[in-house]
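Heads up, one of the protein chains got dropped from this complex, but the rest are sitting where they should.
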Amino acid sequence: MNTVIFRTLAPMIVAIMLVFSVYVCLRGHNEPGGGFIGGLIAAAAIGVFGMASGVATVRKALRVDPMAIAGFGVVMAGASGLMSLFIDAPFMTSIWLYLDIGESVVPLSTPLFFDLGVYCVVFGTLSAIALSLESDREEDI
Amino acid sequence: MEATLPQAMIETATPLADWVVVLPIVLALIGAAGLLMVRRSTRMPLVGAVLVVLGIIACEIVLLLAVLENGPVSMTMGRWLPPFGISLTADIFGASFALAASVVTLFILLYAEIDRAGADGRDAFHAIVLLLLAGVTGAFLTGDLFNLYVWFEVTLIASFGLIVQGGRPAQLDGAVKYGFLNFLATTLFLLSLGLLYGLLGTLNMADIMRVAPLANPAAMAGVAALLLLAFGMKAAAFPLNAWLPAAYHTPPAAISALFAGLLTKVGAYALLRALVALLPASRDLLEPVLALLAITTLLLAPLGAIAETNLRRAIGFIVIGGIGAVMVGLAVPTADGIAGSGLYILHAILTMSALYMVAGLVEKRTGSTDTRQMGGLYAASAPLSVLFILLVLASAGVPPFLGFWPKLLLLEAGLAEGVTGPAAGWIGSALTLALLVNAVLTLIAGTRLWAHIFWREGPEGEGSEHVRQPLAPLDRRGRLGFGAVAALTAGIVMAGLWPAPLLDGARTGAQDVADPARYVAATGLAEDTP
Partner (left out) sequence: MDYILAALVGLFIALGIYLLLSRSVIRMLIGMTIFGNGVNLLIFTAGRVTREIAPIIPPGLDAPEGPIANPLPQALILTAIVIGFSMFSFLLVLAFRAYQSLDADNTDNMRLAEPERAPQPPLSY
C-alpha cells in the first residue's frame, strides 16, 4: 500500500474528501446529506491517509485525539438540544435564527449544530477505529 | 394543509419540572463525552464522574418524588405530539430503578479505585461507566420501544468497552461470548419491533397500550414470544443464561459489580414492561411458558452456584437465580406479583452489585479467584466476613433483610393463585414451591461460600495447623473501596429493616403497570381506544 503513486496522490484525495465532507454535512440541512454521511466521508479520508503515510503521521496531523473529537461532538449535540430549555419547549425543539448578511439570508438553527455534533462523533469514532485497525501495535481505541 | 399542522404539535409551554425526565440521561451523556476529552488527566476523570453522578442522583430524586406525588411524568421530544415524537415517560418503577442504578454507580466509581493504582486514563474508564449509566437510565425512563432498543445498544457498546478493560486473554474470551449473544438478543428485539410496527403502526409505549387489543391476537402472541426470547437472553433467564457465567468473572471486580447490578436488570425490567404492561393479552397465552422458565431458573441457578469453585462465577449463578424470582411476577401478574417483581429488581440492583464488590475485596485479600485456595479469612479480616454474610442473607431472602420483602410479595401472589386461581392452578403452587426451594438452595450456596472463604482454617487440604500469614493493612485506595462497600451494605440493611415506604411504592407502581390509564394520560394521548 505504499507505492509512490498512492503516496503522492493520497494527500490530494484526502484534502478533496475532507472539503467534500463539510459540503455534504452543511447541504444536509435541506437536501439529502447530513452530519452522519459527512462524518463517514471524512473518516474514510483519514483511513486513506493512514494507509498512505502511516498511523503515526496521521495522529500527528490530527493534533487532537480522535476520541476527544467524538466527545466534543456529543457535548455539542447535547447542548444544542438543551437550548430549548430557554424557550419553554421540550428537549430537542429546534430554534431558528435568520442572519441577514448583505444579499443572502443565513439560517442558523439548533439542528445545524446538532448535525455538526453528529459529524464530529462519526468522524472521531470511525477515525479512531480505522487507525486502530491499521496500526500493527496493540493499541486501544 | 395549514389547519392540520397544529394537531401534530404541542402548543403549550413545557413546565420546567418535566425536564427531570430528560436531564439524567443528557447529564450522563454529556458527562461521558466531557470526560472522554479530559481522559489523560490524573484526577479530573474521577472527580468529574462523581460530580456528574451526584447531579444525576439529585435529578432522579426530584423525579421520583414527583412521580410518587402526581403519577407518571412524561416529555415528548421536539414539540411533536406523542405517537410522532419520541416520549420519555417515567413511572414509579422506572424512576426508582434509575435512581438505584445511579446510586450503585456512584459507589462503584469509588470502589473501582482499588484496581486503578497504575491506570493512566487511556482506557477512559470513567467516561465509559457514565455512558453505560446513560444507556441504563435511558432504558428505564423511555416511553418508546424503538428508543428502548437504542438505549440497549448504547448500554451494550459501553459494556463492550468495559469488559475488555485490562485486556487479559480470558477477558477477550468472555467478551466474544458476551458480545455475540447480547448482540443477537438486541437484533431479535429489533426483529420483533419490525413485526410490531407492521401490526400496530406505532412503537410509542402508551400508544401500544391503546391499540394492542385491536390487533390480531395470534400475530401479537408471536411478537410477544419473540420479545420474551430477546429480553430473556438479555436478562439471562434459564435456557439462555450461558453467557453470564462465561463472562462476568473475567473483568476487574468493579466492572463485574456494575454489570451484575445494571445489565440483567434492564432485561428483566424490559420483560416486565413489555409483557405485563404493553401486551397483557399475549402474556396470558404465554403464561405456562413463563411459569416454566421461572421455575427452572429458580431451581437450576443456585445448584450451579453450589457446584462452582470460582467465587465470582458462583455469584453469577446467584444473580441468575434472582432473575427467576422476577419471572415469578411475570407468570402471576396480580398486584402482589408485579409489586414483588419490581421490588426484587430494585433489591437485585443494590445487593448483587454489593456482593460482587465484596467478592472483589476477597479476591484482593487472598490473591486467588478459587474458593478452594481461600480459607481462614475470618481471622484476618472479620469486617469483610460480616459484609459477605449480610449480603448472602439479603440475596437468599432471609427475613429481616431486603431480599425477603419482594419474595414475600411473590409468595403471597403465588399462594393466592394456587388456592383461588382458575383451572391452571398448578402454576401458583409450583411457583410458590420453587421460590421456597430457591431460597434454601441460595442460602446453602451462599453460606457454603462463606464457610469456605472465611470459616475454615485454611485452603482445601490444609489441616488446622495451617497458619495464615497476617494480611497487610489496606492502602488508601483499599480503604476507600472498603468504605464504599460498607456504606452500600449498610444502606441495604437499613432498607430491609424499614421496608414500609418501599412496599407502598412498589404497590402503587404495580397499579400503574397493571392499569395503564395514568401512564397513557401522562403522555398526553387520549385514554379511550381509537
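When the chains are written out, they are named A and B in that same order, and each has its own residue count from 1.
Just so we're on the same page, contacts are C-beta pairs under 8 Å (C-beta built on N, C-alpha and C of every residue); 3 or more make two chains touch, one makes a residue touch a chain.
For clarity, every value in this text was computed on a predicted model and none was experimentally measured.
Enquirer: Among B:G198, B:P288 or B:P383, which one is in touch with the chain left out?
Expert: Missing-chain contact among the listed residues: B:G198.
Enquirer: For the chain left out of this view, which of B:V176, B:L471, B:A490 or B:A517 touches it?
Expert: B:V176
Enquirer: Specify the residue from the set B:E60, B:D123, B:E308 or B:D336 that touches the hidden chain.
Expert: In the complete complex, the chain left out is touched by residue B:E308.
Enquirer: Looking beyond the chains shown, say which of B:T142, B:Q165 or B:T250 touches the absent one.
Expert: Of these options, the touching residue for the absent chain is B:T250.
Enquirer: Which subunit B residues touch the hidden chain?
Expert: 1-2, 4-5, 146, 149-150, 153, 156-157, 160, 164, 167, 169-177, 179-180, 183-184, 187, 190-191, 193-195, 197-198, 245-247, 249-250, 306-309, 370-372, 448, 451-452, 456, 460
Enquirer: To test your reading of the contact rule: which positions on subunit A touch the chain that is missing from view?
Expert: Residues of subunit A in touch with the missing chain: 36, 125, 129, 132-133, 138, 141.
What we mean here is this: only the chains that are shown with their structure count from here on.
Enquirer: Distance between subunit A and subunit B based on Cα centroids, please, to the nearest Å.
Expert: 35
Enquirer: In their shared complex, at which residues does subunit B touch subunit A?
Expert: Touch list, subunit B to subunit A: 10, 13-14, 16, 18-19, 22, 26, 29-30, 32-37, 39, 75-79, 85, 122-124, 127, 167.
Enquirer: Note which residues of subunit A are touching subunit B in the complex, please.
Expert: So the residues of subunit A touching subunit B come out as 67-68, 70-75, 78-79, 81-82, 85, 88-94, 138, 140.
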